[in-house]
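One protein chain omitted, others in place.
Chain nomenclature is as follows: A and B, assigned in order of appearance, with residue numbering initiated at 1 for each chain independently.
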Amino acid sequence: MKYAFFPGCTLEGAAAENLLAIKKVTEILGIELEEIPGWSCCGATHLQDTNELLGITINARNISLAEKIGLPILTVCNTCTLMLKTAKQRLDNDDQLKTTVNKALSEANLEYHGTSGITHLLWVLLKDYGLANLKEKIVRPLKNLKTACYYGCHIIRPPETLGFEDPHNPRSLELIVEALGAKVVDYPARLDCCGFHALFPAEKAVLKMSGTHCLVAKNTGADCLVTPCPLCQMQLDMYQPDREKYLCTETKIPVLHLPQLVGLALGASPKELGLNHHIVDTKALLNKIS
Amino acid sequence: MLTYDVVIVGGGGAGMRAALEAARDKSLQVAVFSKTYPTRSHTGAAQGGINGAFAFKDPTDSIEKHFKDTVKGSDFLGDQNAIDFFVNECPECILELERMGVPFSRDEFGRIAQRPFGGASSPRTCYSADKTGHVILHTLYEQCLKHGVKFYNEWFLLELVVDKGRFQGLIVQNMHDGCIHPVNTKSVVIATGGFGRIYWNRTTNALNMTGDGTAACFNAGIPLKDPEFVQFHPTGLAGTGILMSEASRGEGGYLINKNGERFMSRYAPEKMELGPRDLVSRAIETEIREGRGVGGNGNFYVLLDLRHLGKKKILERLPQIRELAIDFENLDPIEHPIPIRPSCHYMMGGIHVSDHTTCSTPVPGIHAAGECACVSIHGANRLGGNSLADVIVFGKAAGKGACLSAKELSSGAEPILLKRTAYWEEKFRTMREKGHGLKVAEVRDRLAATMWNNVGIFRTEKEMEKALSEVEELLQEYNSCYIGDSSTKYNSAFIQYVETGNLLNLAKAVALAAIARKESRGCHARDDYPTRDDANFLKHSTVTKIGDEYKLSYIPVTITKYQPEERRY
Partner (left out) sequence: MAMEIVYRVKRFDGEKSYYQEYSIPYEKDRTILWGLIKIRDEIDPTLSFRSACRSAICGSCAIRVNSNALLACKTSLDKQLALYQTNILTLEPLANFPVIRDLVVDWENKFKHMTEVKPWLIGEKDCPGGTGYYRQSPDEFLEISNPTDCILCGCCVSECTQHTNLRDEFYEPFIFTKSWRFTADSRDNSPKAHLLPVLNEGGLWKCVRCQQCITKCPKGVRPADHISRLRCSSMNYGFTDNLGTRHAQAFAEYIQKTGRLNEVTLPLKTEGIFRTLKRIPFALRLLRKGKLRPLYFPSPIQGIEGIRKIYNRLRKEEKK
């Protein structure tokens, strides 16, 4: 099991702990990752706003790099997934566009063929690796842990681009979390948006909204939130003091990257998983599972 | 009291086109009353297109050819002076739509694209993909917003008040709060659409196509013209009556019976599935009557088979058809044939328009346009693409006409308007309080059953007499209906009660005129009189309601250029 790894920019910066966790988890599971040499930022919807064609071409470049090493792409960020998959979908269904893009790519001596698929770690764990196999590797079932699952938009919507499961009632994240032995709480905000992409132009609304998501999770009695998207994680975790200013109430709840939760169940140490790099402290949570 | 110079009832294609025309005259106060938000009107359901002889696609096309096709299509019952006016107006009226912003599909020269349609000798149907009615409807609405047209949305026309031959105004109900209002206006355009719902589920029409405006005119003493002419579209989905557009046959779909046979070979050996609507509908019904239908339990149908067209062609040319079949019959035409059966599609007859240039009726001040009106340009059978054109051409004419009327006529008399308002208030109150009786839905369903079984595609004296007496019975039973909703707010039960009453009145006129027309012409196909009889029936039927009495009489057809001849395709 080997993939062309597309880490995405945040894993080099504010979500570096996620990279640690991913490396650890894939190592334990025996999933091989080969980082795509020379991958670039996916544009995160913003480059796409400035120039749609440029957005598609940049990602065609990323995909063609993976094609060169002959591997399917594995992503770990929802927005990267959507940007890459959007480009792929457009290119595979529009020969004229493909020709235009390939002309531009020829400037970098690359060509897009459409031979590499794109998948996200969540889907890999569920489908490629398989729940049964995952369960076998668990050494520390997260028995007492009440978990609120938070998908993030760009892994479910729009469905015709992502195409993994019905965005109105997805189950993949819950299935993984349950396989880890944790208890999934009934969390009404699980499919909501964290607001990351409009933080600057609509700060107050976004902070209020993401704060409310945390509050709702707390109210369900959850010990933590878990998400397959580092952008959601950052939005829900890093702004905790700022949003409390708007909501006038405490919203603290640890927010874990999916690989961190998986890593805990696989027996990795909190430090190995970067759990010390969170704004909302994770100690109480760790006490609960040890 | 709400007071206007010109009121338009109906926010569909005809109503909004009329409103735009009327609103050009800034000296007049104009308002539109509509029982739905305008963009919900059934004009939006028209997929195929709108006819105008531009000769873009086929340089040999001409206004004259459009004229001839329409006359022939009408089985010579269309008034040729009106048709002449109509075909001449069509191109400019379509260009007006284009300048308003209607997104038409285009040819390689950037001109409006045109496609072939049933009964047309040249491809002259202008279209916007398969959503022509939808984009026209929305563009008209946007234009109305631009020109600040005043809309009363979800206000329901209850009655047109005519006193001693003079139009006084109308009575309407605001559905949101249930309040009943008189509207004093000098002139009115009725543009309330067809009444295919006399066949309830066996129609391509929307649930609310109940002919309220037609019934209001009828009740006010204006004759109904040619009500017996009902067009059945061959390909309605068997379960719901939802339309599978003619394009499905145009692109090469087969019609198949229980034995897997392409039965059209027996009815139209040359044109096969591409025969005209009335002929294909009759063929399908014959198959079912003779025991070659698919299905059972009184639910028979034939199959529309697209599979041989292949996935690619279906996806490219018939995406909407495929989507409808998936959504509403739960099957994919790429893999399965689609169960279909003819469904009531269009009413050629309607409110008697006595002057096609102004769309006025015999009562000064009352004008009518669109499917509710009978000008008549469609005669005994309407051609595809001619209805949207009708709606636009005559909507505009009616708007102009109503302005002229408003300048000549004075306002209505308030006492009588108040009296009628009180009548309706009382009626609304009693109905809200009435605790038991017959269910409205039951009356409606029985009406539909008898109309479908006895005044359907094939007609005989005996069956139609049966229908007539059943409808008369139902009219009696209607009096003992109850609605079961005591609320004043959005009381849809009351609205449906009024609508069902309208359907009953109109159905009776359909049956009456159909029985009396002892010939077969266009969509009116009688087993007991299988041929056209120009000697006795080259004339329009009119039914007039005086109190509870229905009076049938005839008026001549205007023939200018083309004498009737045999209609062959």
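Keep this in mind: contacts are C-beta pairs under 8 Å (C-beta built on N, C-alpha and C of every residue); 3 or more make two chains touch, one makes a residue touch a chain.
For clarity, every value in this text was computed on a predicted model and none was experimentally measured.
Among A:Ala4, A:Ala21, A:Ala87 or A:Cys153, the one in contact with the hidden chain is A:Cys153.
Taking the complete complex into account, B:Glu98 is the one of B:Glu98, B:Glu414 or B:Asp534 that touches the chain left out. The chain omitted from view is touched by exactly one of B:Asn153, B:Asn219, B:Thr544 or B:Thr558, namely B:Asn153. Counting over the whole complex, chain B has residues 36-37, 39-42, 44-45, 92, 95-96, 98-101, 103-112, 128-129, 131, 134-135, 138, 142-143, 145-146, 153, 176, 206-208, 239-240, 242-243, 324, 327-330, 439-441, 483-487, 489-490, 492-493 touching the chain that is not drawn.
Contacts to the hidden chain, counted on chain A, fall at residues 9-10, 12-17, 37-41, 43-54, 57-58, 61, 65, 82, 103-105, 107-110, 153-154, 157-159, 166-169, 192-193, 195-198, 200-202, 205-206, 208-209, 238-239, 241-242, 276-279.
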